[in-house]
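Presented below is the structure to which this report refers.
One chain of protein is taken out of this complex; the other chains stay put.
Take a look at chain A:
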Amino acid sequence: MTKQRRPHILVTGAAGALAQKVINQLRDHCDLVAVDFREQVYLGDDIPSYCIDFNKRVFEDLFRRYQFDGVIHLGRIQSSQLTRMRRYNANVLGTQKLLDLSHKYGIKRIVVLSTFHVYGAVAYNPALIDESAPLKSAGLSADLVDSVELENLANIYLWRYPELNISILRPCNIVGPGVRNTISTLLASERAPVLAGFSPMMQFIHIDDMADAIVLAYRKPTRGVFNVAPQDWVAYQHALKLCGCKRIPIPSVPPLVPRLILRTLKLRSFPSYLIAFFKYPVVIDGRAFAKEFEFQPKRPLKEIFRFYRDNKRPV
């Protein structure tokens, strides 16, 4: 009697904390292969891990060797990393290569991690933005173009090749232990810049909840684009207060002033291209995802902020 074949899954962006959480949840039931563009990580003897540029020919060898059933694409290079050109190559051309190979090798399920940044922060944003809203970010900041392009690309493949079963997830701010994105760095810092007079509504999701969401999404092959956010909201400055951060106000009017200050200071923790996200709210509606995948975040905001408050000075 032959043993039933365990699903083979390719996980990209393996060096990130989120990918490692996803891998830990899936490793008992699936055969995983981890890939990262940036560095090779050790994930145990049972999980082969590679540091490969998706645009190199050797990347295709992985598809030949491991005969994947699914791909979980978490390897989007964030806007704070690499130069604009290299990021474009990695995020857009790399993703295209990944999707092409997935089509060629008959992959049956793909989950792509995007971000709520693609909606763009403008003063006229309504709250509870749903998935059908236009992606305005590309027109607002050249540094977010690659994220929007990545999404559009995934969208084209979603409709052109229905057999790939692509789901695109647009999460709100992912925070929690190990996360190294801009917002998490700000919440973890002693002093955080704010724009004087602006405290937009924000949504936060714990990294463990996000990992749950990705695994849930992978297991149910529903195609489509989904926002992922809990039904809870807080103003940015209030969140900083709860995390025990001292707020450093930056003059906010006229709009040229904060931009000039941030460009001059080149603050990595408060990049000038994200300035609009600290001024105007981008509140997304995660109800469609919650309903479709029966997803319920388990970690409340207070618990998330308590972690940041208690870990200001790590031992």
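The definition used in the following text is that a residue touches a chain if its C-beta (ideal position, glycine included) is under 8 Å from a C-beta of that chain, and two chains touch if they have at least 3 such contacts; residues count from 1.
We take it that contacts and distances are computed from a predicted model.
Student: Can you work out the missing subunit's protein name as recorded in UniProt? Choose among "Glycerol acyltransferase", "CRISPR-associated endonuclease Cas1", "Hydrogenase-4 membrane subunit E" or "Cytochrome c oxidase subunit 1".
Tutor: Hidden chain, UniProt protein name: "Glycerol acyltransferase".
Student: Which residue from A:Tyr42, A:Tyr124 or A:Trp159 sits in contact with the chain not drawn here?
Tutor: Considering the complete complex, A:Tyr124 is the one touching the chain left out.
Student: Of A:Tyr50, A:Tyr66, A:Tyr280 or A:Phe307, which sits in contact with the chain we cannot see?
Tutor: Once the missing chain is taken into account, the touching residue is A:Tyr280.
Student: One chain is left out of this view; which of A:Leu82, A:Met201, A:Ile261 or A:Ala288 touches it in the full complex?
Tutor: A:Met201
Student: One chain is left out of this view; which of A:Tyr50, A:Tyr105 or A:Trp233 touches it in the full complex?
Tutor: Going through A:Tyr50, A:Tyr105 or A:Trp233 one by one, A:Trp233 is the residue touching the chain not shown.
Student: Considering the whole complex rather than only what is displayed, give the residues of chain A touching the chain that is not shown.
Tutor: 123-128, 195-201, 231-235, 238, 242, 252-253, 280-281, 283, 285, 300-302
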